[in-house]
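This report refers to the structure that appears directly beneath it.
Shown here: the complex without one of its protein chains, the others still in place.
Moving on to chain A:
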Amino acid sequence: MIQIFAFYLFASVVIASGAFTILARNPVHSVLWLILAFFNAAGLMVLIGAEFIAMLLVIVYVGAVAVLFLFVVMMLDIDFAELRGGFMKNLPLGLALAAVFLAELIFGIGAYQAGNIALGENALNPARMGASNIQAVGELLYTRYIFLFESAGVVLLVAMVGAIVLTHRKRAGVRPQNIGSQVRRRPEEATRNTQPAVGQGVQL
């Protein structure tokens, strides 16, 4: 009972926040609605027992992708009113595309259910049916696929080196804060005591 209630709650909030994502006037609000949609999709994933994907949704999509979107939206000066002006003009095309996608979905699911698509048997045979997804993924990742896992780490390292090689440069004419010299500085170097005589002014 509670599952059914939770499902309808999550599902309706996903659809509603999805609709608000494209309807919101303020692009920052759009991204916030999108984040709400991600959270509720993660809830749906938990309901079907895919807790690992739920965590990925929250960590990767909410934590990284949506925040990146937010930064981009706030940094770039895009005239959203002008973009939205094209909405009515492109509406027929958009609806046609949506109809094509819907037809593809129906065909695909129909063909799959009619048994016309024979997918291969999984040769790996998930031996640990009892374990949770996280445990199973972790065990495979750190035993059977450890070699590829480490290689993927090297790929990420290459990406990092590449980003630094292509963008890092020494800028001339900048005066960065030098905390060491600030801390090292003594009052005697910066101030001096003088006793100017009355009526003679001061020497700076």
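The rule is simple: a residue touches a chain if its C-beta (ideal position, glycine included) is under 8 Å from a C-beta of that chain, and two chains touch if they have at least 3 such contacts; residues count from 1.
Going forward, contacts and distances are computed from a predicted model.
A chain of this complex does not appear here, and its UniProt-recorded name among "NADH-quinone oxidoreductase subunit N", "Predicted lipoprotein", "Tol-Pal system beta propeller repeat protein TolB" or "Sugar ABC transporter permease" is "NADH-quinone oxidoreductase subunit N". Within the set A:I117, A:V174 or A:A197, the residue that contacts the chain not displayed is A:I117. When the omitted chain is restored, the residue from A:I2, A:M88 or A:V154 that touches it is A:V154. Even with one chain removed from view, chain A keeps its contact list with that chain: residues 117-124, 144-148, 151-152, 154-155, 157-159, 161-162, 164-166.
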